[in-house]
Structures are given as structure tokens and as C-alpha cells.
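Shown here: the complex without one of its protein chains, the others still in place.
Chains here go by letter, A, B and C, matching the order in which they are written, and residues are numbered from 1 within each.
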Amino acid sequence: MALIADYLVQGCQMLLILLLAPLLTGWVRAVKARLLRRRGPSVLQPYRDLSKLLRKEVVLADSASWLFRVAPYLIFAALWVAAALVPTFASGLLFSWTADLIAIVALLGTARFFLALAGLDVGTSFGGIGSSREMMIASLAEPAMLMMVFTLSLLAGTTELSSVARFMLTAEVGLRVSLALALLALVMVAIAENARIPVDNPATHLELTMVHEAMVLEYSGRHLALIELSASLKLLLYLSLLGCIFAPWGMATAGAGPVAYLGGAAIYVAKLALGGLLLALFETSIAKMRVFRVDQFLGAALMLGLLGALLLFVSRSL
Amino acid sequence: MPAGVRFATMSLPLLLGLPMLLLAVGVYAIAAAQRPEGGRQVYGIALFACVVLLALALGHLLAGRAPTTLTLPLGLPWLGAHFRLDALAAFFLIVVNLGGAVASLFALGYGQHERAPERVLPFFPAFLAGMNLVLLADDAFTFLFAWEFMSLSSWALVMAHHQEPANARAGYLYLVMACFGTLALLLAFGLLAGPDGGYGFAAIRAGTTSPGFAALVLVLTLLGAGSKAGLVPLHVWLPLAHPAAPSHVSALMSGVMTKVAVYGFIRIVFDLLGEPALWWWGGLVLALGGITAVLGVLYALMQHDLKRLLAYHTVENIGIIFIGLGLALAFQANQMYASAALALTAALFHVLNHSLFKSLLFLGTGAVLTATGERDMERLGGLIHPMPWTALAFLIGSAAISALPPLNGFVSEWLTFQAILISPELPQWLLKFLVPAVGALLALSAALAATCFVKAFGITFLGRPRSPAAAGAVETDRYSLSALFVLAALCLLAGILPGLVVDGLAPVVSLLNGGARLMAQHDRPWLTLVPVVDVKSTYNGLLVLLFMTLSGFTAAFLIHRLASNAARRGPAWDCGFPDANPAFQYTAGSFAQPIRRVFGSIVFQARERVMMPPPGDLRPARFEVKLRDPVWERGYAPVAHAVVALSSRFNYLQYLTIRRYLSLVFGALVVLLLGMVLWR
Amino acid sequence: MHGLAFDIAHFLAGGMVVASFLLLYQDRLSALINIFALHSLVLVLAVGWQAYIQDAHHLYVTAGIALIFKAVIIPTALHRIVRQLGIHRTLEVVGGVGRDMLAGTALVALAILVMLPVTAGADALAREDLAFALAVVLLGLLLMVTRQNAVSLVVGFMSLENGLVLAAAGARGMPLAVEISIAFSVLIALIVIGVFLFRIRERFDSVDMQAMDTFREGRRK
Partner (left out) sequence: MSGAGFVAMTALLVVPASAALLLVLLPGYRLGARLNVGAALASLLASVALFGTRPEANLYLRVDDFNIYLIALNNLVSFTTSVFSASYIAHEMETGRLTPAYLRFYHAMYQALLFAMNLALLANNIGLLWVAIELATLITVLMVGLYRTRAALEAAWKYFILGSLGIALALFGTILVYLAAQPTMGEGLPAMAWDQLLARAAAFDPALLNLAFVFLLLGYGTKAGLVPLHAWLPDAHAEGPTPISAILSGLLLNVALYAVLRFKMLMSANPSALAPGPLMVGLGLLSLLFAGLMLYRRGDIKRLFAYSSIEHMGIITFAFGMGGPLANFAGLLHMTMHSLTKSAIFFAVGHISQVKGTQRISTIRGLTVTHPALGWGLVAGVIAIAGMPPFGVFMSEFLVVSSTFARQPLLALPLVLGLLLAFGTLLWRLNGMAFGKPDSGPAAPVQASILPMLVHLALVFVAGIWLPGPLVAWFHHVAILLG
């Protein structure tokens, strides 16, 4: 009985993030529009887009291979699983031990790998631009992320997120420089990974500046829908990651019962809203940078992460 | 259990008999090479021998038998040739013969296209035999004998297509570096054996070496085994020699022979040398590993020859393995055996993984080579259409080597990361700084590897064909395909059932680690991988795979059922200007360009020059990239120049007149007489 | 008696050293050859004297061979060669006589330094003889390396060999002395024949590298 309940909760979380993801995207867009003094589309616009895309037929390039058709499902699956493994409203769910933070980072890598391949598949120049730039960015963002993971696991003694979250609630954390550095690194990585300004502009229409969009130029219909959904899942993943690591308050523990779960869910949604707001503010307040400034941006992130880890390695012995 | 005992006593002679069989086949091949069915016979027998060896070694390892030894009246007369089968040897026997079996299977098809079979068939079994004998040897002479024999036979295979000057040069460099490595190992054994020549490994284990000598042995072993494994800066021969050989041999050299080198390092440093006396050993190996990993993958990214790219990638993976070994040394030096067990497991696991996916990738390249006759990615492309199965296998291999879950590459790197994460307990300050830095290097190399294989797979198999050869490709034969998919399946299996592999490695680890090993994994719920209990980090490839397939298929099912499943073919959109010409695609060079800008400009002093002719000038614009190899320019070229200069400097001594020669003798006499006078 | 015997042996051995110095001093071929004849003559006397005082009769044979062969045949043959090669005028000395003299003295000193302490065990006679013999050998070598001409090279070698025979004779009761001297005579005969054959190149420093390159391997390659 309890087991079934656990399965249920786990399923709920997977569904929840799937449902929340487009909303988050819409929320961010809406806030940005407001900040730009535009009315902008409704918060629910992404849902409409998705359903429209899903119903349209797919136009495949002649040179597209089976990989091009399989990739969206793979990407979606990898991202959904990754996102579902991040504690959202409750920690220590049934399958939370399936993969730790490193594995989640690697799952993101899997998604990216296939997305980049898909960009190369049709054999167009813009796809190539997108893929190569995406991989360049990733080759710096992923190490930075892992450095942040190091910092956390050195503090919490584990790389498993639920335990990390529980640990961050305890008093022994205190206020640490390393944490601040890690937070900064994670934010920068999140910006880069989600193709947000200043690294990339999700709303651009100028191909030469595109990174993420250039890769998916050839996609249409349901494939595009899946890609879009995966993108918003990724954004959600990073925001909930920030939430569960650096603001784990109000997170229900496993088996705390439906009421606690609901409370946790409400707090989680609030966190997401806040995160989206901050993101929109940040994006509107700065300008996009040249592609070849990105490596400096992310190099800084990497160095911050490394610095945090080093500080901990050293302070551990004191 | 008498049956097991009987097996144990007879297994070693059998194990030894099979390499002998392989040697005999090699001799037979000299005659059979000309006949058309000769190839199939040779490769068939090689396949058989490897499979039997594999089975025997598996039996020995899984049954956890005690080491068995055997002495033949060969080799050094007063010593004899000692052979020994213990867990370590058994594990590496599995790695070697797995690769050997698959390569032979592949060659059953691939070998038919060989231009010069008489230069391949005799040496291929000999190469396999040499590697097996290295693993079984139990005294210094036999070990080095087999080691050098292995180098020699592989050299012959590298020289198989000697008519291309590049290959001949590669072979030359390879053999010289091999000789260098052997001499280094020879010196190491000289120290271990002592002045009165106790060359038996048993005697060496029993004896003790002074700390200074032990450190010297470590350095020499790093030189000897490292040069064979491809540690930076001793790697220069590797990316030249491995691609020069026929592809199934490249697979063996890259996927398996480098592992034999790792075996040599482990055998000497962990087993023969016993307790590491000094913590900085670990630091040294660790730093070398980190540098090797990053430099290797950066080199690889700069290549557009597919086989050379793979060879450079071998360098990277060797670096990862040595990171694990270095951590293990550091832990052992501080008596942290539980942590050392984790690091060792990670390293050995990666040994197995790399042998799997690197062989897979090289064999896939071989299939591409037979289909198109091209190794240069700039002239390939779109191969996924004519050869989808090869593409699928190659894709799995690429994903595995890029450490993507749920495949096996990720598991070993995950274990390595876990080993790094429990290392702040190390007391030495240098290590405290070194370990996280190496961790960053490891993360960097992992990310770059993904980039590298997006490039390798994407440019070779995706897009549109860049040359008629690529356009006219056809799917490869069924032997090759079966070989490819055996490896692909193993990559997946090792990825989703890592716990079983870890349990299989446990005897090896406890052998090298003073009895300490990781806890048993096979009884975990859902076969979850739990390296260390108090660190609650866990990973379960099986479930990850399960969830991904589940979610992917549900999504596909729902969408196709509820939403549209219509699809239409049309020209590529490409923002409104579809380019007819395949030359407009991104090439390997252009794909790597951002990386080249970011990293290459530091490491290789990469310089890009665009020569745009003035208006009215009809010459095409040109784009040039200049890369300089720091290791070669700083390390090797000076030595070569010095030798040439010296030999030219002394060459005049060949042309003196008799009187001068007489005065040489006279001088020698007078000097010696004076010496006599003064000596008294 | 013994004192006298010793003195004479000493005198003769010393005489050979002096003769070697004369050889070093000479810079004209024909004179060089004559001096060599003298050198051999002194050797004959010395060996003969040794034969007498050791009453070792086989040494008389050695002395006889030396007399006939080295004091008579070889010099005449060399004279003919010199005349045939038309190089009987002069031979230049590499460096100069003075330097050779100095070097020679140094070598003699070296020989004595090496020898005297060594043979403390053996009787004085052997010691003196040996020291002088070594000196003669070294001087012969010096002659070989300081002269550029084939003939003088042969002369140098033969004087060296005289020193060896002296040593052999001085070694009390050394067997095979005869055989050895015969063997050496053969050697020398061959060398002389060699000089005959080698009129193609009378001077060893005149090895023109141009020609060398044609049949030896090329230098620059």
C-alpha cells in the first residue's frame, strides 16, 4: 500500500514538472514583455503553441536520417528523467537514489549530444554553426557545473540531491564562501545552458547569432514541439535545482502525507515564480555578448567553481 | 572441491598452450597467406583461441581461485620461464582476449579486403600470443621477452602497408619508442632484481627495495609502461602508429595493447613494488594522468583523420585510467585502503570500458574504410543512409566514450569522480591542491570528449556525402557487423549492470590493495551501484535506461496516437536559402573552430589566416590553420637534431689518414702508460 | 765477469736507444735507411751478447736472422724503392726535429719510469734491457706517427720491432724467440712488398678526398 503511494507520488512529480515547464517558460516571457512595456502573450501561450505544433504534420528534409526523427524523443526522455530526479516539492522520493547530481549533469549531456547531432544531420550550414557553438559552450559549462557539484558534495558528503537538500536545511552549513561561489557558478551555467541572454537569445531571428535555435531550425511539427518542451523542462530543471540546493525550505520529506506534499508543491511553485522573475529581470537588464566572449564568461564560472572546491579541500583539514 | 582444483591445476597449461597454438598459426600463415581461404582459417583459429582463453580467464576470475604457477625449462637457463595466473592476470586476459576475439571476428570479413595479406596474417596471431604471454609471465625475463615480442609483432603489422612513406616513418618511431620503453623497464627490473639477479617475480615480491630505489623504479616504470600506453609526453608515436595498421589491428593496439601497458604498470608498481613508500608517487601519476587526459582530447579535436582522432582519444582515456591509479597510490600511501579500493575499481573498470568502445570505434572506422576507402572526415559524410547498422554501432560507441548515461563510459568516470570526492581526507597539502585541479581536468576532458565525438560521428555519418566515394558506400559484411554489435551490446550491458562488473573486479582489487575491496553489489535493490556506504552517492544505470525508454516510448505513443503522425519529405529549409552544394556543410575543421580558438590558441599556438584576394583578383580566398605540437617541438626534435649533429660532427673520423690513426693508437698507449705511472 | 757482462749489455741496449734517437733526428730517407742498418747492427750485437752470456744458442739464430735480414737485405731493398719512387731527396718532418727530440726524451723518461719500479723482482739486467726496449718501441712509434712517408713508416716499424726482439732476447730463457723473430721477419718482408705494391700512393697524407669519395662512401649525403 505504502509502496503504491510512493509510486504515485513519484509519478505525480514527473507529471507536475511536465505540466509546469511550459508555464514557467510562459511566465518568464510574460514578465519580460511587461518589463519591456509590452503586453505580450498570455502566460498560457506555450501550451497553445505546443498543442498546435503537435497537430501539424512534420516536414523532413530529404537528407534527414532516422537519427533526426529519433533525436527529439531521446532528448525529451533524457531531460524529463533528469528533471524528474531533482527534488521539487519533496525530497527522498522512491527513486531519488537512481541518479545523483553527477548523473543528472551527464543526462543533460546526453540530451545535448543528440541535439547537436540532430543539428548536424540535415547537413546545412546553420545547423553546423549551432552544434559547434553549443558544444563549445557545453565543454566549458559542464566542468563548471561539476566543480559546483564538487563543492556541494564536499560540504554535504554526498552527491545525491535529496541528501544534499536535507543537509542544507541543517544548521551546520553556516554561511560559507564556497557556497556563494558555487551559487554564482551554477547561475552562470544555468544561463548558458538554457540559452538565455547574455549567452544566447531564445527570441532572436538573426541566424548568425543563434546557438540553440540554429540547431533546431530544421525541426517542425511534433518534433519541434518535443524540442520546445524539452527546452522548458531544462529551464525548470535548473530553477528547481537552484531551489532545492540553495533554498530547500518548505520541502516535504518522503512519506509526510498528502497535506505536506501539497504545501511543498505550493512553496515549490512560488520558488519557480520567483526564479522566473529574477531571470526575466536579469535578461532585460543586460545585453547579449559576442559568441567568443562566452568562453571567458564560462571560464570565469569554471574558475569560481574550482576556487570553491579548492577552498573546501583546504579548509577540510583545518 | 576436487573438480575446481583439477581445473585450476590444468587451466594454466591450457592457457599457455593457446598462445603456442596462435604462434603456430602465425607460422602456418606464412604459407597460407597467398591462398584465398588462408585468411579465414587464420582468423577463425585466432577467434577460437581467444574465446577459449576468455572462457578460462573468466572461470578463474569468477570462481575466485588461488593463483596457479608453472615453470618451463626455457628462457634464462638457471631460472626457467615462470608463468602465473592470478586475479590481475585473469582480468587483463579477459580484456585482451575479448578484444582479440572480436577483432578476429571482424577480420573474418574485413580481412578479405586486405591488400597485402602476407604481411598481416603471420603477425596477427603472433601479436595476440605476445600480449597473452605478457600477462602470464612471472619473471622479469619472460615478461620483457613477451613485452618486446608484442611490440615487434605489432611493429610488423604497422609496417604492413609500408609503401606509404608516412607508415614507414610511423613504424620507425614506434619501434624506437618501444625499445626505449623496454630499456626503461629493463632498468627497473634490474633494480628490483638486485645485483645477483633474482629475476623471478616471487623473489622480487619477497625482497625489499630501499625507498630511493623504489622511487627510481616507479619513474622508470612510468617511462617504460607509459611510453607504451601513451602517457603525455611519451605519446608521440601512438597517433602515428595505431592508424597505420589495418583497422582490426588498430583496434587491438589502441583498445588492448595500451591495456597491457597499464597491466605492466599495475603489476610492477602495485604488486612487485609492494607498499608505496611515498605519497608524492600518487601525486606524480595523478598529475600526469590529468595532463594526458586533457591534452589527448585536445589533440583529438584538432584531427580530421578519423583513425588518428581515435588514437589521440586513446591517449585521453589512458590519462583517465592513470588518474584512478594515481589516486589509488595516494590513498594507499596514507593507508586509506577503502578509498584506494574505489579508485582502483574505477581505473580497472575504465580499462575494460575503453577496450570495449575503442575497439568498437576502430572497427567501425574499418567498416567505413572498406566501404569508402577514406579515413579523412572532410571527404566523408552522410554514411548513415547507406550503412545504417554501422552507424548505429558507431553511435553507441561514441555515446559510450563520451561518458553518457546509461552507457558504460559514464560509470567508470562516475566512479573516478566519486574517488576524487572522497579524497579531501588526504593529509598532504600538495595533494589537497592537486586533486580538485585534476578533477577539473577530468571534467573538462569528459566534456571535450563529447564535443569530439559529436564531431566524429556527425561529420562522418550525418549530413550529406562530401565525396563520390562516400556517396557510393555500401553496408559492410555480416561478420564485421556482428563484431560491432557484440561490442555495442557489451557497452550497454556494462553500463546498466555496473554492479556485476564491480563484483567481478573485487578479487583483483583486493589482490592489489592489501585485501580491501568494495562491498558486494549484486545483492543491492535494483542492482544499484553503491561504491561507499557512508557517502550516499548512488547510481543505477538500469533504472535510468528504464525510465528513458519508458518516457520516450510513452511520448512517442501518445503523440502518434493522439496528435498527428503525418510526415512529408521536402528540401532542407535552412532559413530560406537551401544550399545545393554539400561543400556548404560544416566540415570537421569548421566544427572544431570554436574549440580551436578557445583552447588551441593556448596549447598549440593555433594560428588562423584568411587570405582574401583583392577585388578583381580571381584567385579563390584561402583559409589556413597552423598548429604546432609543443611536445614534439620541445621534446623530440631537439634530440633528433642532436644525434644528427653529433654524428656529422664525428663523421670525419671515418676519413683520417693512416698516420692519424696510428697516432690515435700511440696516444692511447701513452695515456695508459702514464696512467700506470700515476696510478702507482 | 758479471759486472762486465752487465755493462756491455747495458751499453749495447743504450746504443739502440741512441740509434733510435738518430733515426728521429734524420730527415733524409737514404740516411734514415743507413741509420736503420746501424740500428739493426747494434741489435745483432746486443742479441749476440745476450746469447753469449745466457749461453742460449737459439739466440744466435735470432741474431743471425737479424744480421742477414735487417742489417743487409731490407736496407738495400729500401734503397732501391727510394730510388725507384724518386723520393730519396728529403722528407719533411711533421712539426720539426726539435719537437720530436723533446717528445722522444719524454718517452724515454716514461719508459724508464714505467719499467724500473715494475721489475723490482727481476734481475737488474732484464730491467735495464726491458726499459731500453720499451724506450726503443716508443721511439719507433713516435717515428711512425711523425713521418709522412711510407718508407720512413716502415723504418719506424722495424725499429720498433728491433726493440721487441731486444726485449725478447733480454728475457732470460724465453722460448720461441726464434720463431717469433722469423714470424716478424715475414711480417716485415710483407710490408716491404706492400710498399712495392703501393707505389700508387707513396705518401699517406696525399689521400685526396675527391678520389676517396669515389670509392669510399661519399662524405656528405
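Note that in this section a contact is a pair of C-beta atoms (placed from the backbone, for glycine too) under 8 Å apart; a residue touches a chain by one contact, two chains touch by 3 or more.
Only a predicted model underlies this, so the values are computations on that prediction, with no experimental measurement involved.
Trainee: With touch defined as in the header, list the contact partners of the absent chain among those displayed.
Mentor: Answer for the hidden chain's contacts among shown chains: B, C.
Trainee: Which listed residue (B:Gly44, B:Pro67 or B:Gly197) would be found touching the missing chain in the intact complex?
Mentor: B:Gly197
Trainee: With respect to the chain omitted from the figure, which of B:Leu14, B:Ala583 or B:Leu664 is a touching residue?
Mentor: Once the missing chain is taken into account, the touching residue is B:Leu664.
Trainee: In the complete complex, which positions of chain C touch the hidden chain?
Mentor: 114-115, 117-122, 126, 130, 133-134, 137, 141, 144, 153, 157, 160-161, 164, 167-168, 171-176, 179-180, 183-184, 186-187, 190-191, 194, 197-198, 200-201, 207, 211, 215-218, 221
Trainee: Contact with the hidden chain only, please: which chain B residues?
Mentor: 73-78, 140-141, 144-146, 148-149, 152, 159, 162-163, 165, 168, 171-172, 175-176, 179-180, 183, 186-187, 189-191, 193-197, 199, 216, 643-644, 646-648, 650-651, 653-654, 656, 658, 661-662, 664-665, 667-669, 672-673, 676, 679-680
In this text, only the chains that are shown with their structure count from here on.
Trainee: Can you name the chain that lies farthest from chain B, using the mean of each chain's Cα atoms as its centre?
Mentor: C
Trainee: Kindly work out which chain lies most centrally, taking the average of its C-alpha atoms as its position.
Mentor: Answer by centroid distance: B.
Trainee: With chain centres defined as C-alpha means, what is the inter-centre distance between chain A and chain B in Å?
Mentor: 35
Trainee: What part of chain B is in contact with chain C in the complex they form?
Mentor: 651, 654-655, 657-659, 662-663, 666, 669-670, 673-674, 676-677, 680
Trainee: Given the complex with chain A, which residues does chain B contribute to the contact?
Mentor: Counting only chain B, the residues touching chain A are 381-382, 384-385, 388, 391, 395, 399, 402-405, 410, 414, 417-418, 420-421, 424-425, 427, 429, 432-433, 435-437, 439-440, 443-444, 446-448, 450-451, 453-455, 457-459, 462-464, 528, 534-540, 543-544, 547-549, 551-553, 555-556, 559, 563-575, 578-579, 582, 584-586, 590-595, 597-598.
Trainee: Which residues, counting only chain A, touch chain B once they are in their complex?
Mentor: 14, 54-67, 69, 73-74, 76-78, 80-81, 84, 95, 97-100, 102-103, 106-107, 109-110, 112-113, 116-117, 120-129, 131-133, 135-136, 138-143, 146-147, 150, 153-154, 157-160, 163, 207, 217-218, 221-222, 225-226, 291-292, 295, 302, 305-306, 309-310, 312-314, 316-317
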